[in-house]
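Every protein chain except one is present and positioned as in the full complex.
Chain naming follows the written order as A, B, C and D, and within any one chain the residues start at number 1.
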Amino acid sequence: MNDIIIKNITRIVIPFAQAYGIFIILNGHISPGGGFAGGAIIGTSLILYTLVFGREKGKKKFSHKMSEIAESGGIMIFVLIGVIGIIMAGSFLANQSAGFPQGELGNILSGGFIPILMIAIGIKVASTMISLFNILIDEEKV
Amino acid sequence: MIIEQLPIINLLLFLFMALIIPLLKRKPFKITLILGFIVLILVFISSGYLLWYVNNVEIISYTFGGHETRFGIEFLVNPFSALFTTVISGLALIIYVYSSGDKTEGIEKKEFGRYYVLLFILLLSMFGILYTNDLFNTYVFIEILSITTCAIISIKKKKDTYTSAFRYVMMNEIGSLSYLFGVALIYMATGFTNITLVSESIQTAFSAYPFNIIIALGFMIIGLGIKAAIFPFHIWLPDAHSSAPSTSSAILSAIVIKVYLLVMVKVLYSVFGLDILVEMNIPIILLILSATAMILGSVFAIAQKDVKRMLGYSSVAQVGYILLGISLLSLAGLEAAFFHIISHGLMKTALFLSVGEIIFYKKTRKVNDFDGMGFIMPVAMGVFSIAALGMIGLPLTSGFISKLNLGIAVLENNYVIFLVVLILSSLLNVIYYLPIIILAFLRNEKYHYRMTTIEHTPKTMITPLIFLAILIVALGLFPNVIMPVIESAAKTLIP
Amino acid sequence: MVILNIVIIIFLITCALAIGKIKDLIGAVILFSAYSLVMSILWLILNTPDVAITEAAIGAGVTSILFFAVISKTKRYEK
Amino acid sequence: MKEIIDIIVENINYIGAIALFLIGLRIVVIHTNLIKRIMGLNIMGTGVFLFFVAIGNVTGGVVPIVDPESANVIYINPLPSVFILTGIVVVVSITVYSLSLVIRIYENYNTIDQKELSDLISEENNDH
Partner (left out) sequence: MKKTIANVLFLILFVILVIGILQMPTTASTNAPAYNDIVYHYINNGATDTNAVNLIAAILADYRAFDTLGETIVLFTSVVAVGSVLRSTKYDKEAKENE
C-alpha cells in the first residue's frame, strides 16, 4: 500500500493504540479491561503496521524469534508464578498466602501477582495475534 | 504434602515438555525424545502412586490458589480419575515408544518437533479433564483437546487429511459449544460450576426448574456424544481416523474417544445423578443408540476395503459396547464399561500400531493386499491377529472378559434383547476380522519360503507391539488383578 | 435502555440471517464485523465492559482481518 | 397479547441468544461454503456468550468494580463475564486453525465449496 495519507495516519495512530493497550493491561485490576483486551489491541496495532508498511518492515518490528520468545515466555511467567505459590504456600497460583506484595487497594501496584499475570497474558495474546496473522498471510505452498 | 501436589505436577511436567521442545530445536532430536520418555515415565509412576494412594489412604481434593472449594477450581483425585490417568499414561507411553522410532508413518521429519509438542499438550488436556472437578474448567480442557486432536490429524500433509480435519473441527466445535450451553443452563439453575456442589443442589433445581435441567442434559449429551462418536453423530470418525497418521489414529481411537466417554460418565453419574436420569428415561434412549451403534458400526465395517477405515467403523461399534455398559446405570454395567475401555484401548492401540507398521513397510492399506502378510511380517501380523481375536471376543483375551462382564451386567438388568445384540455384534466382528487373519496366515503357500526372512524393523517399533500383545493376553487370563481398582472406581460414581 | 436492547437484538438476528444469505464473502465479513461491534455495544448495555472491550478488539478487529486475509487467498464469491 | 409482549421483552436477551445459536448452527450445518461455516461457528459462539451474560446481568446493577466509599449499590454477577473472556479467545483460536485448513484445501482442490469438494474426493476414490 503506497498511499501517503494512510501511511502518515498509521504512523500517528499506532503509538496511541499501543499506549492505550498498555494502559488497559496495566489497569486491568482497577478498571475494566485486562490482559485479553489490551493484548488484542496491541496485536491489532502490529497487524495494522504490517498491513500498511508491508511484511518486511513488519518483520523488523516484530521478528519471528521475538514472537516465539514472547509466546512461550507468557506461559513461562504464568507457570513460574504458580510454582512460587506451590513453594511458598503449598498450592498452585496462591496469591496472598504466598506472600506477594499486596499494595494498597485501588492503586496500580496492588493485587499481588494479578498485574504480573495480566502482563503475561497481554504479551501472550499480542504475540499470538500477530504471529497467527503472519503465518496466515505468508504461508508457503506445498 | 507433596502427594497433594502430584496431579498439578503431572500437568506441569507435560507443559514443561511442550514448551521445551521448541527451545531444543538446534540440538539433536534424540535428546528431546529421551527427555519426553523420562517425563512420561515420571508421570506414569506418579499417577500409579496416586492410584495406590487414593485407593488405600484417602481421596485428594486440591484447590488452586488456596481458596475454598466453593470459590476456586478444584482438582479431585478419586479412584476413578486416578485409574484412568494411569491407564492413559501407560498407553501413551507405549505409543510414544513406538512413534519415537523416527519412522512415524505419514509425518514429515520437519514436523516431528510440532508433533511432540501437540502430543504432550494433548496428554495435558486429558489429564486435566479427568482430574478437574469443575464444569467450566472441563470445557477449557475439552477445547485444548479438540484443537490438538485436529492438529495431529492435519499434521500429515496429505490432500484428504485437510478435508477430514476440517469436518472434524466443525463437528468438534458444535459439540463443545453445545456442552458450553449445557454448562450455562446448569449454572443458571444452580449457580455452581463445581461438580460436587452441582450434584448436591441439582435435585432442588430439578423440582423448581425441570425444563432447565432437561435442556441442559440434552445439550450436554449431544455435545459429548458428537465428540465421543456415539452412533448418529459418528460420521466424522472413519474419515478422521483413517486419514490420520497411524500413531495419531491409535491415540484418537484408543484414548481420546474414551476420555469424552468418561466425561459423559462424569456428567451423567456425578452431575445429574441416577434419579433424574431414570425419571427422564435417558437410559432407554442411550441403550437403543448403543444397540444400533453395535450392529450398524460392524455392518459398515464389513463393507470397507481400507483397513484403517474398517478399524474406524469398528471403533464406532466398540463405543456402542461401552455406552451399553454405561447406560445400564448399575454397578456391574459400569464396571464392565470401564474394563472394556481399558481392554479396547489396549486392543485398538495394538491394531492401529501393527497396521501402521504394515502400511509403513508395504505401502498398502487394502484388505485384499494382506495376502500372506503373516509370513512377511510375522510379528506385526501376529500382534494384529491376537488383538483382532480379542475384538471378536475369543477366550484367553481381554476382549472375552469384557464381553462376559457386559453380558452378565445385561442379564442382571433383565435386558435379554441386548444380550442377543451383543452376540450378533460379536458374530459380525468375526465376519470382518477373521478373513484378514486367514488371508494373512493360511492362504497362498507361495510365501512360505520367506519364513526365514524376518522383518528388520527397529526395536522401538517391535517392543511395544509385543508388550501390547502380552498385556492383552495377560488381562484375559488374570482379569482379577485390576478388577478391585475398577470396582472402587465404579463405586465412587455409584455410592 | 430496554428499547435499545430490543433494537440491538433484532439487528443482531437480522445481521446473522444476512450473513447466511449474502453471496459475496467480503460483504459477509463486513456484516460480521458490524455484528461484532453491535454485540460489544450490547455487552456494554448489559454491564460487562471488560467483555465489550475484548469483543471489540478480538471479534471485530482480529477475526475480520483474518477472514479478509483468507478470502484474499481463496475465492470471493460463493456459488 | 400485552402479557405475551411483556414476557418476550423481559426475556429478550435469552431469546436472542437462542436465536443466534440456532442461526449459527444452521449456517454450520446447511451452508456449503467453508468460510461461511466458520462464520456460523462464530455466531454460535456469540449466542452462547450472550446467554451467559444474560444470566449474569442484574437490572439496575453496576459494573463489578468495588468502590469502598459508595454503599448500597448492586453489583452484577462477575462470574459469567470471566467465563466469556475465556470463551472468546478459545473461539478465535479455533477460527484461525480452521481458516488455515481452508487455505490448504483451496490450494489442493481449488474450491472452498463442500459439495464440489465431496464430488472431487469421491471421483478420486473411484479412480483408484
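Things to note:
The criterion applied here is as follows: a residue touches a chain if its C-beta (ideal position, glycine included) is under 8 Å from a C-beta of that chain, and two chains touch if they have at least 3 such contacts.
Note that this is a predicted model, so its numbers are computed, not measured.
By the touch rule set out above, chain A reaches the unshown chain at residues 28-32, 34-35, 64, 71-72, 74-75, 78-79, 82, 92-93, 95-96, 102-103, 105-106, 110-114, 117-118, 120-121, 124-125, 128, 131-132, 135-136, 138-140, 142. Although one chain is hidden here, its contacts on chain D can still be listed: residues 7, 10-11, 14-15, 18-19, 22, 25-26, 29-30, 54-59, 64-68, 74-75, 77-82, 85-86, 89-90, 93-94, 96-97, 100-101, 103-104.
Residues of chain B in touch with the missing chain: 15, 18-19, 25-26, 64-65, 67, 70-73, 108, 110-111, 114-115, 117-118, 121, 124-125, 128, 136-137, 140-141, 143-144, 147-148, 150-151, 154-155, 157, 162, 185, 187-192, 205, 208-212, 214-215.
Everything that follows uses one rule, which is that only the chains that are shown with their structure count from here on.
Between C-D and A-B, more C-beta contact pairs join the chains of C-D.
Between the Cα centres of chain A and chain B there is a gap of 37 Å.
Annotation: 25 Å between the Cα-based centres of chain A and chain D.
Under the contact definition stated at the top, the residues of chain D that touch 2 or more other chains are 63, 80, 85, 88-89, 96, 99, 102-104. Residue positions of chain A with contacts to 2 or more other chains are 32, 34, 36, 132, 136, 139, 142. Those residues of chain D lying in contact with chain B across their complex are 21, 25, 28, 34, 37, 41, 44-45, 48, 51-52, 55, 79-80, 83, 86-87, 90, 93-94, 97-98, 101-102, 104-105, 108-109, 117, 121. Interface residues of chain D, counted against chain C in their complex, comprise 9, 12-13, 15-16, 19-20, 23-24, 26-27, 31, 33, 35-36, 38-40, 42-43, 46, 49-50, 53-54, 56-58, 61-63, 76, 80-81, 84-85, 88-89, 92, 95-96, 99, 102-103, 106, 111-113. By the touch criterion given at the top, residues 2, 5-6, 9, 12-13, 16-17, 19-20, 25, 28-29, 32, 35-36, 39, 42-43, 46-51, 54-55, 58-59, 62-63, 66-67, 70-71, 73-75, 78-79 of chain C touch chain D in their complex.
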